[in-house]
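Dumping the structure here so I can ask a few things about it.
Of the protein chains in this complex, all but one are displayed in their positions.
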Amino acid sequence: MAASLGVVTTIGIVVLLTYQTVQFFQIVNPIDFLTGTVWSASIEPYKFGVLALVSGTLLVATIAMIIGTPLGLLSAILLSEYSSNRVRNIVKPVLETIAGIPTIVLGFFAINFLSPEVLKPIFGDDIGIFSALAGGIVVGILITPLIASISEDAMRAVPRGLREGAYAMGATKFEVVRKVVLPAAVSGVMASIVLAMSRAVGETMAVVLAVGTRPQLTFNPLESVQTMTAFIVQITQGETSQGSVQFLSLFAVAMVLFVITFALNLASAWIVRRYRTAY
Amino acid sequence: MAGLTATPAASSPPRFEPALMRRKLTGTLFYGACLAAIGILIVALLALLLDVLIVGLPWLDIDFIASMPSRRPAQAGVLPALVGSIELAIIVGLITFPVGIGAALYLAEYAPDTRVTRLLQTNISNLAGVPSIIYGIFGLAIFVRLLGLGPVLFSGAATLALVILPLVIIASIEAIKAVPQAQREGAYALGASRWQMVRSSVLPAAAPGIMTGIILAMARAIGEAAPLVVVGAAAFVTSLPQPLSGSFTVLPIQVFNWAQRPQADFQGIAAAAIIVILVLVFILNLLALVVRARLSRHIQW
Partner (left out) sequence: MTISTTKRLAALALLASIALGACSSGAASSAPSSAASTARASTAPGGGALTGSIVIDGSSTVYPITEAVTEEFKKTNAGVQIGVAESGTGGGFKKFCAGETDINDASRPIKKADAAEGVACKTNGVDYVQLQVAIDGLTVAVNPRNSWANCLTLAQLKIIYGPDSPEKLTWDQVDPTFPKEPVVRFMPGADSGTFDYFTEAVNGKVDASTAFATQSEDDNVLVTGVAGDKNAIGYFGYAYYAENKAKIKAVGIDGGAGCVAPTETTIGDGTYKPLSRPLFIYPNTGKAKASPALKAYVDYYLANTAALAAEVGYVAVPETLAQQQVSAWNGAVPK
């Protein structure tokens, strides 16, 4: 019934992507596409090596996770274990406001404030107006509420009895959190992290503005790169004809993105299943 | 007395005191870290808000909210965009609420724990990561062209509903799973059928978590622009959007459009429009807060 809608949508998207990807591969060699490290879709000579875009996405997503996961988890623990109801009813809307900020606004925030006023003074000439770091930071901020809210709900659902048992045995609050609450809530926490990861990889508008449009294979976060999603937006909004090879390439890129997200999710689901506690 | 130290001779209890100090210290440090985390977030949020408020507040007045857009920043307003965003949010909510909760209930309560079910769940997680613009292309093909609805508000809303449905389903599933088994078993012990048990024991308990998911998702929907542009949202309309006919626009698209114009005044009204979006989201959150507080009143554990 309702769950099958998910399957229908997936099939629909896969069909749409596959159809156009196949057309793309009739023009561009799939091997070159998958193994090439130079992506130059709109600047001659045209090259379609997707690894350059993949590295951009992974770089930004990794930075985002490094920032978002601790911020999110610590916030969640603070909210569920250390706060009174009143504090909770204030801080939770703050988190949700951050979640409600349109991603475009975060992108503008990155180029108008974060890059020039915060990152440039720190890194000087090594960093330009666009960088993977700027994008990673804003995406990290973006996903924090996601991790915080869902993890916190999971933690609050841990029965009080479990906590009280631990306190009765003389544990400090920190130990209760570490050894009782977190393990009991791990399924919800992991689910939120996986969701955040998917979101970070698939984030579009914020990175379009903050990260730049210079596809290159690099692991230096201070460089300007281009993510797969930013490329897709660039082509759709641009002046290219929708029958051109550049336009078709966006479907191939989307396909790669889809596959990567799928692999990430499968791996995470397996991990979650191994560690889930039911009671 | 002199000579007696804090540790009496050779037994394990003496180690308890210094160990306790250390453990408490760790706990306090950890608490500090948690506060620091929230602090960083609040600082970041404030920086962003201040930046927007300083630029946008001078432009925010009743005229701005109640006027139609114009090429002259001084006369431009966000009325069609505001109405569009609100109508969009309502339609998206009406679609995702039943479908999302239904799917989550099925996957969390009724479906057997087989490989197929796990695949379904992974599938939905996957859909959460598909870039929203792909949904835009998909929505264009299905709602605008295949179903012949045209580039109307409803097509945009349906597309956005697809974007946020995975988020809602996953958050709801987690909320449902978090309900302790004891609740379910208690209901069964009283002789309830499966549906009665779900309805009266699981759903009320999971409701706050489900609301969290829906609110987060709708906040996201209000802020999305890219898929709507692909579906055919306009940047300038001359009349208020109707769900099933005519051109429509939403606030984020106005922001995007205005922020890219060369005239400096446009930056001002773009910021003012951002303030409107944030207020809208804030109201949404307040509403959710009220609902959630009422729903979780009776959760005892």
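We just call them A and B in the order they show up, numbering each chain from 1.
In this text, a contact is a pair of C-beta atoms (placed from the backbone, for glycine too) under 8 Å apart; a residue touches a chain by one contact, two chains touch by 3 or more.
Nothing here was measured: the structure is a model prediction, and the numbers come from that model.
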- Which of the chains on display does the removed chain touch in the whole complex? A, B
- Item | Identified contact with the non-displayed chain, of B:I142, B:I170, B:A234 or B:I277 | B:A234
- Note on the structure: Missing-chain contact, candidates B:G93, B:G209, B:P252 or B:G268, resolves to B:G93
- Task: Touching the hidden chain in the full complex, which residues of chain B are there? Just list them.
- Result: 63, 66-71, 79, 83, 86-87, 90, 93-94, 97, 144-145, 150-151, 199-200, 203-204, 207, 229-230, 232-240, 242, 245-249, 257, 259-264, 267, 291, 294-295
- Footprint left on chain A by the chain that the document does not show: 40-46, 111, 116, 128-130, 208-209, 212-214, 224, 234-244, 246-247
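Methods note: only the chains that are shown with their structure count from here on.
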- Message: Counting only Cα atoms for the centres, state how far chain A is from chain B in Å.
- Response: 15
- Query: Can you list the chain B residues touching chain A in their complex?
  - Reply: 20, 23-24, 26-27, 30-31, 33-38, 40-42, 44-45, 47-48, 51-52, 98-100, 102-103, 106-107, 111, 118, 120-138, 141-142, 162, 165-167, 169-171, 173-175, 177-181, 208-209, 212-213, 215-216, 219-220, 222-226, 229-230, 251-252, 255-256, 259, 274, 277-278, 281-282, 284-286, 288-289, 293, 301
- Message: Residue numbers of chain A touching chain B in their complex, please.
- Response: 1-3, 5-7, 9-10, 12-13, 16-17, 70-71, 74-75, 77-78, 82, 89, 91-106, 108-109, 112-113, 141, 144-146, 149-150, 153-154, 157, 159-161, 172-175, 177, 187-188, 191-192, 194-195, 197-199, 201-205, 228-229, 232-233, 236-237, 254, 257-258, 261-262, 264-266, 268-269, 273, 278-279
